[in-house]
Each structure stands twice: as C-alpha cells, then as structure tokens.
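The other protein chains are all here in position, but one chain of the complex has been omitted.
Labels run A and B following the written order; every chain starts at residue 1.
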Amino acid sequence: MANNSLEESITECRNCRQINRRITKAGQAGSELEAGRFALNGDLPVNPSGGLLSGHPVIAAGLIRIAEIVKQIRGEAGAYQVKDAQRGIAQGVNGRCGQSHCVWILDKEK
Amino acid sequence: MSEQERLVIRSGEAMQPFNYAVGMYGSKFFKALIEQKFLGTRCPGCGKVYIPPRRVCAPCFKEMNEFIEVGPKGVIATFTILRYAFIDPETGEQKPIPYGYGFIQLDGADTMFQHYINITDESKLKIGARVEPVFVNKPKGTIRDVQGFQLID
Partner (left out) sequence: MGKKRVAIVGTGQTFHKSSRPDVNGQELINEAVQKALEDANLTINDIDAIVIGNMDHFEGINYVDCWSVDGSGGTMKPIFKITTGGTTGTSLAMGGYYLIASGLFEKIMIIGWEKNSESDTSGAIVTAFDPVWERQVYAGAISGLAAEAKAYMEKYGASDKDGARVVVRDRKNACNNPHAQLRKEVTIEEVLNSPMLSDPIHLLDICPRSDGSCAVIMASEDVAEKITDKLDWIWAVSGRHTYTFLGDATFGHLDSLEVISKEVYNKVGITEPSKQIDVVELYQPYSFAGIMWIEALGITKVGTGAEYVWSGATDMDGEIPFNPSGGVIACNPIGATGLIRCAEIALQIAGKAEDRQIPDVKLAISTGFGGCFWSDIIIHGKDKPDY
C-alpha cells in the first residue's frame, strides 16, 4: 500500500487516539482532526462506527473493525454510513507498546 | 543466596477472581435444583435431552426452548475411584481419598451428569448400578447443592 492516503475512503482503527502516520504527515494529525478531515462527512472518515472508545470487547475488537468496513462497503451502515464507500482499512494492534499490528484492506471490487 | 533462589522467581499468592453469569438456562436449572429437581432441555431437531440444560444443541446447531424434568434417579454410566489426593477447586483443600467420581445417566436424559459418587461398599460400585442424588441442607444455587450420588439398595 503506497502513501496514497486519499484513496482510502474509510479507516477503522483500534486504539486510534493517534491517527496512523500514513494517513497524514507527521505532526499534522491534530490540526487535520480539528479541521474535520476525519469526521463522518470529511475527506477520510475514521472510525465511523465509533471505534473502541465507544465500546471495546477486547479480542473481538479487531474482527469488529473488519465487519464494520464490510458494512460500509455494502452500504448497510445506516445512520453512520459513509457516502459511496468503495475501499476501507481495518487495523488491529496488540501489546502495551503496540508490539504487534495487523492491517486489512477491503475493497468493493474483486 | 542459595542456588534455588537465584534460579526461580515466585509469582506470589494473588488471586484472580471471576464472576460468571449463569444465564437464563442456568438460572432455571439452579432454581429447580434448590427444589431438588433436575431440568434438561430438548432439541426440537434431534429430540435429544441435554443435561446440563443449554441454549443450543451443538450437533444440530438449533436453539432449544423446551425444558424437561429428568431424574432425579439414574444409573452409573461410567466411574472411577480417586485414590490420590486432588486439590478441591471449590475449597482449595485436598479431598479425602478414596472418593468416587463419575457420570450418571439420569432417567430421561441423553447426556450424562458429572458428579461425585459416595462410596460405602466399593464392591457394589459398578457400571449400571442405580443411584440417587444426595442434596445438601442449605442449597445456594450451585452444582454443589448436590453433595453426590449414592447407590440405591
């Protein structure tokens, strides 16, 4: 996956208090967040489901991120549907210092 | 420092407590047990009667809603006699040996009920022997409201 963060139309992150550096340049996440870039109707919606800060069954959380992206791509996300979602990222992390990561990219097209 | 102390770090005695929900099926079962009754559930697909009762028949993968009273008497399906000291997970103490343990086919149930078997005469403890439950005086709504099973003469 290249640095083309704008191609990814939605992202679901675990523990996403800090936006992944590839989505934005270092040091810019805070200002972009405030500017609404990652909001539901922003350029690159992050955690449209409400993410982990809204609910966290620990071991299921990573799989839920994937399920949430599937719902978005299918257009089944109801009140938190991202318009025309084509492709999404689901990310999971483990370890107190983030020692282990797993990233999925899901797309509407085969 | 001795060789032993240098090589091993002890974890300490801290406990890790859990609170397990019994769910609706468990609740019905334990309330009936306080009344000295055993409840099982019957699968609408295969007709098998399960004890302990549960929500799903695993082979059919169907939800069960029918509760059936089974037992309280039954037959020893298989058993063993423990002759070495095993720490009782409930009390943390060593259970006095020898003691019987096995699986009871309660009348009307298709699965077996795990529990202790009281031994008075070892020679009479056989597969196929008829048994009945012995209940404790102060039931609390746990599987230990049954103290064990004893042979019916």
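Quick note on the criterion: a contact is a pair of C-beta atoms (placed from the backbone, for glycine too) under 8 Å apart; a residue touches a chain by one contact, two chains touch by 3 or more.
Only a predicted model underlies this, so the values are computations on that prediction, with no experimental measurement involved.
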{"item": "Those residues of chain B which, in the complete complex, touch the missing chain", "value": "7-8, 11, 18, 20, 22, 26, 50-52, 54, 58, 77-84, 86-87, 89-90, 95, 99, 101-103, 111-116, 127, 142-144"}
{"item": "Where the missing chain touches chain A, by residue", "value": "94-95, 99-100"}
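The criterion applied here is as follows: only the chains that are shown with their structure count from here on.
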{"item": "Whole-Å gap separating chain A and chain B, where each centre is the average of the chain's CA atoms", "value": "47"}
